[in-house]
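Below is one structure. I have some questions about it.
Every protein chain of the complex appears in place save one, which is left out.
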């Protein structure tokens, strides 16, 4: 994970998502639609929702999910201080087994900020 | 999980936490101290931090953790609409395997609100 | 988990599911609808789909999910020999950490068959 | 994961499995033997067993396990419609955190079919 | 989990294990046999093996598995200081999501020691 990798990651994710959609039946299509809809502005802001998803992805140690929601958090103007507090919560709840993903996520954030 | 159970749960959790502290060595004590410190107001509010912990606990399907952070969210004035959006994100990310915990968490919330 | 418990479990699950629906927003309602739709007869039979869900629930060690799909498998006429082969696969893939759930699931099946 | 990768994956997996066997003691050897034996034709067909293993591997998000059982399912003549229904069940039960693996698995299947 | 509960737990586990054996086919029987064999004295002592299993069970948050291996560790003369250091490692690696199981395990140990 770094800024270049994140850009390649986004392009590849998009390509594979389209391939998946071309194979998907009715119910999988509905799941993929929901997967976008739930992050729309509501009682909670986009920004809070993306942060919730980032922390959930971290404790589940899903590196692709972290990359995706990290980019979204950056786009929504999350500050570095907010990010690091969220990551501290994820690291304490999920344990040191989340550290490899967190180290790479922070390296990617470092490049997004520079 | 319901309002009565949540109250019993809190008392029992406190009792066992004190017993744990009486057995804990230096490093475990530090971990238990950190486990409180990270939820203090900072760049992110208490309320947002507790919501992050609630969603993380849900995707990890830790029922005691959910009970604990649900009570904290209630105390911090989280609205039902905010809670349900957070739970929808947790359910989509974590899958239907989170539903048993979510059903019981909503039943507990229902009693806290009435 | 036993035959009586499974019957109580089904009633309680239904009650909590209705409560959840009364709280659910648009997207959570859609997820709950999908959660029924995907088990309908299709290219794969109901029976195979329920067996897939039972094995998935076992490796994820979700006891409520196992109870639910075990009842569905029984209703669809799964044989004991088929069940035990599926459980052997789940136990080998998921490891001995699945054994507590499997022991209780087999005790429940034993009562359903008698 | 793609058709070329899957072929390389199989060769490398075989090489490492032989190395593991050369190090394995009595009990690990027995586990490795069981890991083949449980997929033999029985009350459930080979094909159903491999599909159960594929769904279990998906909800556990084990990419190597998915590659292995995807190839086995292809060899046993699983249809694309059957595969996609099984993946929809895995995605709903395991949540959107399974999507990265599923996107790559569908890309690999796409190449196996062409 | 407490000393009385642990005794009831052992009796019930034994009853269900026998029921499982009466249903088990050849391969599941072999798995259950292996599940005993791997804890026999070898290059590693019984005691170390049980401690490894206890820590593995804790990070996987399998409460029945923890009860079982906690009793075995007690039988093999593990000291309280050793136990607490092992639990600190499990808590740090597995995160605060292991705390509910650890609180109850320490309460059970407290009764075993008194």
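As written, the chain order gives the labels A, B, C, D and E, with residue 1 at the start of each chain.
Rule of thumb we're sticking to: a contact is a pair of C-beta atoms (placed from the backbone, for glycine too) under 8 Å apart; a residue touches a chain by one contact, two chains touch by 3 or more.
Bear in mind the structure is a predicted one, so any value in this text is a computation, not a measurement.
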{"item": "Absent-chain contact - pick from D:41, D:64 or D:113", "value": "D:64"}
{"item": "Residue ranges of chain D at the interface with the undisplayed chain", "value": "13, 16-17, 19-20, 23-25, 27-28, 31, 35, 57, 60, 62-65"}
{"item": "Touch list for chain C against the chain that is not drawn", "value": "59, 91-98"}
{"item": "Chain B residues that touch the omitted chain in the full complex", "value": "25, 27, 30-31, 34, 37-38, 42"}
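Heads up, the rule we're going with is that only the chains that are shown with their structure count from here on.
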{"item": "Pair from A-B, A-C or B-E with over half of its contact pairs in common with C-E", "value": "B-E"}
{"item": "Chain B against chain A, contact positions shared by both copies (same if over half, else different)", "value": "same"}
{"item": "Contact-richer chain pair (by C-beta pairs counted) among D-E and C-D", "value": "C-D"}
{"item": "Chain A-chain D separation of Cα centroids, rounded to whole Å", "value": "26"}
{"item": "Averaged-CA centre spacing for the pair chain E and chain A, given as whole angstrom", "value": "36"}
{"item": "Residues of chain C engaged with two or more neighbouring chains", "value": "25, 27, 31, 34-35, 38, 42, 57, 60, 65, 81, 84-85, 88, 92"}
